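To keep things clear, I will list the structure first and then write my remarks on it.
A single protein chain has been removed from this complex, and every other one stays in its place.
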Amino acid sequence: MTSNQNTLLIACEDAKGLVHKITDVIYQFDLNIVLNREFVEHESKHFFMRTVVEGDFDQSRLVDELKKKLPANSNIRLTSPRNKNIVVMATKEHHVLGDLLIRNEFDENRANIQAVVSNHDTLRPFVERFDIPFHLVPHQDKTRKEHEQEVLEVLENYDPDYIFLAKYMRILSPDFVEQYAHKLINIHHSFLPAFIGARPYHQAFERGVKIIGATAHYVTDDLDEGPIIYQSTTPVDHRYDADQMAQAGREIESKVMAEAAKLVLDDKVFIYGNKTVILD
Amino acid sequence: MTSNQNTLLIACEDAKGLVHKITDVIYQFDLNIVLNREFVEHESKHFFMRTVVEGDFDQSRLVDELKKKLPANSNIRLTSPRNKNIVVMATKEHHVLGDLLIRNEFDENRANIQAVVSNHDTLRPFVERFDIPFHLVPHQDKTRKEHEQEVLEVLENYDPDYIFLAKYMRILSPDFVEQYAHKLINIHHSFLPAFIGARPYHQAFERGVKIIGATAHYVTDDLDEGPIIYQSTTPVDHRYDADQMAQAGREIESKVMAEAAKLVLDDKVFIYGNKTVILD
Amino acid sequence: MTSNQNTLLIACEDAKGLVHKITDVIYQFDLNIVLNREFVEHESKHFFMRTVVEGDFDQSRLVDELKKKLPANSNIRLTSPRNKNIVVMATKEHHVLGDLLIRNEFDENRANIQAVVSNHDTLRPFVERFDIPFHLVPHQDKTRKEHEQEVLEVLENYDPDYIFLAKYMRILSPDFVEQYAHKLINIHHSFLPAFIGARPYHQAFERGVKIIGATAHYVTDDLDEGPIIYQSTTPVDHRYDADQMAQAGREIESKVMAEAAKLVLDDKVFIYGNKTVILD
Partner (left out) sequence: MTSNQNTLLIACEDAKGLVHKITDVIYQFDLNIVLNREFVEHESKHFFMRTVVEGDFDQSRLVDELKKKLPANSNIRLTSPRNKNIVVMATKEHHVLGDLLIRNEFDENRANIQAVVSNHDTLRPFVERFDIPFHLVPHQDKTRKEHEQEVLEVLENYDPDYIFLAKYMRILSPDFVEQYAHKLINIHHSFLPAFIGARPYHQAFERGVKIIGATAHYVTDDLDEGPIIYQSTTPVDHRYDADQMAQAGREIESKVMAEAAKLVLDDKVFIYGNKTVILD
């Protein structure tokens, strides 16, 4: 993405001539289409299109023109290539966080980690190596509501585009989720829907599976049921006990979160019901 | 495996000096160890060893000598490189069966498919292309017990070492399973324990997963809970509807069954509780 | 692809407004765009677009209209969902051929294998199991030119859309290649450009690599240098000698050829210089 490239994401009910109508507007604004991908979900007849355009133009006017041409409830996003702001929430495990911090240090994603928030102080020295603010918000002796209220106060100082839950081991309440709807991305330590719930590596060991995996997903009110962004698996065998499975799992967790972060930060992901459509 | 190589599989409770005792016997019989692999499950202190030996010797005498030296309930298997006999059970889908038939035609596994048994006549013309007997045992208007009784009668003509369930879409009763204990190998169309039960590809589509997979496992009384031999996954995305997921799944099902068949037919698999230990 | 869906493939030099111009024509013909994907190669400024359209229309008139609107040397392909005709050429190895024959038997690709041509008689009984004509064209005591002339005479009876070289172990002359330009697809038994030339598995064994692989590519005059369609690798280790590497390689060869066949037969592949652009 060079500096005068913008990404246009459109989702709406399908109709004949949508691509034509949209590209007509783009043509009127004298923009070049660098990349275009379109998909129609054929059960529900829903239309998705992602277009990278090149050129200088008035962004709000383009969106207005599109709105006139498209069905009433169309979802139109136009994103410029500015860095997105991220807050990472973690508990005690460093591996997913560490991978994100290194990428941040060298500007590998179009993103800027503003802060790390944790319910434990374990990761403070590590985070501070990177000169990133670390906020401890302990949960002991607090109700979930109280604790979340304190977290929300910290977050308000940052107004993040996305919150990455990098092994944040607390369940978020519907109220919290609602405040950051479509902005919360979690890494789950199993290839969902296998091993829903706690201690998936112990479950995996007990079951004697030959693969383990990880799932990055948007957080919704239904625990472990949010729209899946990316998943991957890795082979294991009888030599792995539950701890060794967890260790092998960490590698795949970091990788899956990194892939999901890339897709989200590059504006390639549409949420549609409890699923995602990813156009790259 | 050349003709004077044999495989020795030993499983017993762990004790100091087991490898030494076993190799002592092998040495006395003047055999060369071509390959040896040993594993101790450290929670339950159970010992597993697979040894490929080279040389001519009296097989039953070797086993007797080992029995004298090893703990009381040791499980000792000595397998010679003869072809194993296989019966394949299928319903209407050809892909896993087809892969097995081609390998059989060109002697790729150390195995000999004796017959195919099915509850539908769909696959008869295909199977008969390969000059393999095809037995139709319809299940309509029969109790499960009656139907299985008829299948058992067919199987008795063959006395197979293994029965491969290549998309056999009927549940087997505990009585049937018991008669062929440790000989029934099934391919399940999901990466267990995800999507237990029927129509896993529809479940996968509904959930919006980004991977699908397959699992080969021994059949036990607990449906979808037998010891897992091999699993693998493959990526999918929003463009796949349930049918297309099923189609992509067929590729991985064939591959997973082929890998599991190879492991079993090469005598590399130990069953231990509801898990497998695989030494290769 | 349902019966009134057609695929439109356009490649030309890039210019502003191309997507708009093309979709304008599509809109005039009252067609629905089911799927659209566009890519601009940004070094050479070359434009590629693949569009699946739904509806009834006069195909040659659509192409004519597009020609009027697009740059002079545009390459426009409009393919209807009819089955394509395939001839397979093989030598002695059955595995890639077998996989193609099974898919053909059950109509898994949109293709119809018309015949198998071989320079050895080895595979005749296998091919004839599937009621496919088998043509032996021995190469002994003939010049390359003479032998190829005989093969060409056989091929003329079929007029295939594609010729799949399923482990055909003879080099084709530029004259032969030219006659079937862009229609010859070969499976090469290594992850090119590694192990160019003969006996790649022996080379792999000597080098001690930890992966082996396969490459499906269009055949051009430069041996092993044609546009690559698909590649994949699989892990090996010290236990594999050259023969066992070849055996493991066969699995990946079949898989890679199957994937490449699917891409080609679904009209997803553009050839561009010595590379491919694949829009799916």
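We just call them A, B and C in the order they show up, numbering each chain from 1.
Basically, contacts are C-beta pairs under 8 Å (C-beta built on N, C-alpha and C of every residue); 3 or more make two chains touch, one makes a residue touch a chain.
Owing to the predicted nature of the structure, the values given are computational and were not obtained by experimental measurement.
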Point to revise | Given C:Val63, C:Met169, C:Ile211 or C:Ala248, the one touching the chain that is not displayed | key: C:Ile211
Revision key, fill the gap. Per the whole complex, from C:Phe47, C:Tyr168 or C:Phe195 the residue touching the absent chain is C:Phe195
Study note, to complete from the structure: Omitted-chain footprint on chain A covers residues 35, 94-95, 98-99, 102, 105-106, 108, 126, 129-130, 247, 251, 255, 258
Study note, to complete from the structure: In the full complex, chain C touches the hidden chain through residues 39, 41-43, 191-195, 203, 207-211, 213, 227-233, 237-239, 241, 272-278
Practice item. Can you list, in ascending order, the chain B residues touching the missing chain? Key: 16-20, 23-24, 26-27, 30-40, 42, 49
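In this section, only the chains that are shown with their structure count from here on.
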Review point. Can you name the chain that lies farthest from chain B, using the mean of each chain's Cα atoms as its centre?
Key: A
Exercise for review: Report, in whole Å, the distance between the mean C-alpha point of chain B and the mean C-alpha point of chain C.
Suggested key: 35
Check your understanding: So, what's the distance in Å between the C-alpha centres of chain B and chain A?
Key -> 40
Point to revise | Touching two or more other chains - residues of chain B | key: 239
